[in-house]
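Take a look at the structure set out below.
As you look at this complex, bear in mind that one protein chain is not there, while each of the others sits in place.
And now, subunit A:
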Amino acid sequence: MEVSFHREIETLRLGAGDTFHGEGIMAVTKALLQSGVAYVGGYQGAPVSHLLDVLLQAEDLLGELGIRLETCTNEAAAAAMLAASINYPLRGAVTWKSIVGTNVAADALSNLSSAGVIGGAMIIVGEDYGEGASVIQERTQAYAVKSSVWLLDPRPELPTIVRMVEKGFALSEASSTPVILELRIRACHVFGAFEASDNRRSEHSATNRFAEPAGFDYARLSHPPVTFVQEADKVNRRLPAARAFIRDNRLNETLGPEDGDIGIIVQGGMFNVLNGRLAEAGLSDAYGDIGIPTHVLNVTYPLVPEEIAAFCADKRAVLVVEEGGPDFIEKEIGQILRHAELDTKLHGKDVLPMAGEYSPVVVARGLSAFLSRYGRNEAARLDEWVEAVEAHSQSVARDLTAPLPPRPPTFCTGCPERPVFSAMKLLREETGPVHVAADIGCHAFATFPPFSQGNSILGYGMSLASNAAVSGTQAKRPLSVMGDGGFWHNGLLTGVAGSVFNQDDSVLVIFKNGYTSATGVQDVPSSRPQGEGRGRGLDIESALKSLGVGWVRTVHSYSVSTMRKTLREALGSDETGPKVIIADGECQLARQRRVRPAEARAVAEGRRVVRTRFWVDPDVCTGDHACIRLSGCPSLTVKPSTDPLKPEPVAHVNNDCVGCGLCGEVSHAAQLCPSFARLEIIRNPNGWDRFRARLSSALIRLFGGYAAPSEPDARPAPHPIPAE
């Protein structure tokens, strides 16, 4: 795992009377423990990967509380896990990234929701919408509405988040319905404090097991004919029960003055952005002391019609601040107003955009339009600010004269996936372009320069399946790329089994880097069992062979020439069915985290260590940068030339180089230029090393060459560079 939470995990043991300080995700974890969950699980994905990391690293504590922890192979497995709450009074929580994870979980979610639960069931989703999102822009709200699952969208501050977790379980039990708690990225990472309470132990758990299974009860199955009964129960009993609970427990908040002729209804998660702009208008302050009636929906599904109607009753108009489309909430409020025969004017997507993130500027524009329409002069302050922001940006743009180049994420220094794309790029020069189905994972960075390849991305582990019809309609055999994460998540069945079943003429490259690295280096079934990891070392190659893939090759991913040759073979092979290449190379993030401290220790202890890194000879480099176009490694960069005859910057390897060897491989494979050299730095050389070095130096000098000083003195450098 990329991030260590060992220090923070101690805060999970806090009890009543203590104040918890920490990140949003940690607060959620603490709230789960305070709610007496019996089981937890999930699948990693930003921004809730950390939740799973924390749970794994807190395994001891979970064990003490008897909590069953499962690292699920995908979100469908996680959702299915909640089935324990259908028959048993067990509270359980699972987590994943939405919307993509919710899509994967949809089948289990529908069936879970239809049967209903007796133990509180909660799904904590990272609502990855807007800024920095790595997925399609859709809302979890749609699933809540269509499957009758309640959706909590708490105000992004720790006490409210914690309260909504705790109340969410009670809501789930009061209405026999699973609930989703959604957290946007900034809420996941917000640091704050709340008053802790004691952790609760579930009555039944991994340590206090049920002696007997639940009795047979057909009504608990989502199977006809009871699904029709369940459908009616959702409407007739569960929904009213939920609304009553929400109302009685005041899960939604009405802030600001009692009276006022206009008001705002806002999703809980959007409250802070709104408050910031209200403060700008002079209608609030840093403490949320709002001067305009505001109804905060910490529960965005279901709405409570009486609450909405009561809030709107004495108002001329309300503004609904609801990020993203479609306008589920605004439409429903419209219906509520109509049913209540209120003529309060409804605004929302008429002044705010239907699509895109509600950033401060966007909210300010909408708020200003709303306020000015009702004669509020605070609008002027917002307009003034927005105009200043726009004028500023334009002024800077003018001074810059050209747009700033983007900086998309790229493969880390030494990443084992980059060489494969170098090989693909080199092969493309021979064969011309081939159709490439890309996938979710770090390897999707190959869609950015300098590789710029990939024709489609259909979902996690879906590349091979997405090439099914392409492979049958292209003269040139298409390529699919997939990570080992995607392979276990979905690709094994959806892709490989399907491709063998249909004898698709496709080539699949599986990146076996050992983890789901893009989400923060979590274990997958094929991860090597080590340390506190959960890997069991499942073998991808035997899995493929057992499915009947006849053509499987495993290639060390840094061997660019061999990879190019193997790709060439795969694209030209007469073998029918899928051809699979396993590109084998461990994630450098994980590897460096292990290797660096070990090396630093060894050097400090005076043991012999050989460090390898690459170097570009500036005198030989011609400044064409073909090496960079084939690599894109962050540590392979440029620096000013010192040669007056060559003004172009020369290629340069900086000290972040981990010596993966790609530079050398590429310069060999592409016959680039002889400016690359590998440096081997022998730390704490032994007597034999020193003897050989001295001998070589003496001989070189004898033949008129230059060599290192023959008697190096052994003083250490004044400041060792820290390993961290």
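Here, a residue touches a chain if its C-beta (ideal position, glycine included) is under 8 Å from a C-beta of that chain, and two chains touch if they have at least 3 such contacts; residues count from 1.
Basically, contacts and distances are computed from a predicted model.
Chosen from "ATP-binding cassette domain-containing protein", "Spermidine/putrescine ABC transporter permease", "Nitrilotriacetate monooxygenase component A" or "Indolepyruvate oxidoreductase subunit beta family protein", the protein name that UniProt gives for the omitted chain reads "Indolepyruvate oxidoreductase subunit beta family protein". In the complete assembly, the contact with the undisplayed chain comes from A:361, out of A:61, A:142 or A:361. Check A:353, A:450 or A:550 against the missing chain and you find that the one touching it is A:450.
Of the candidate positions A:211, A:355, A:400 or A:475, contact with the unshown chain belongs to A:400.
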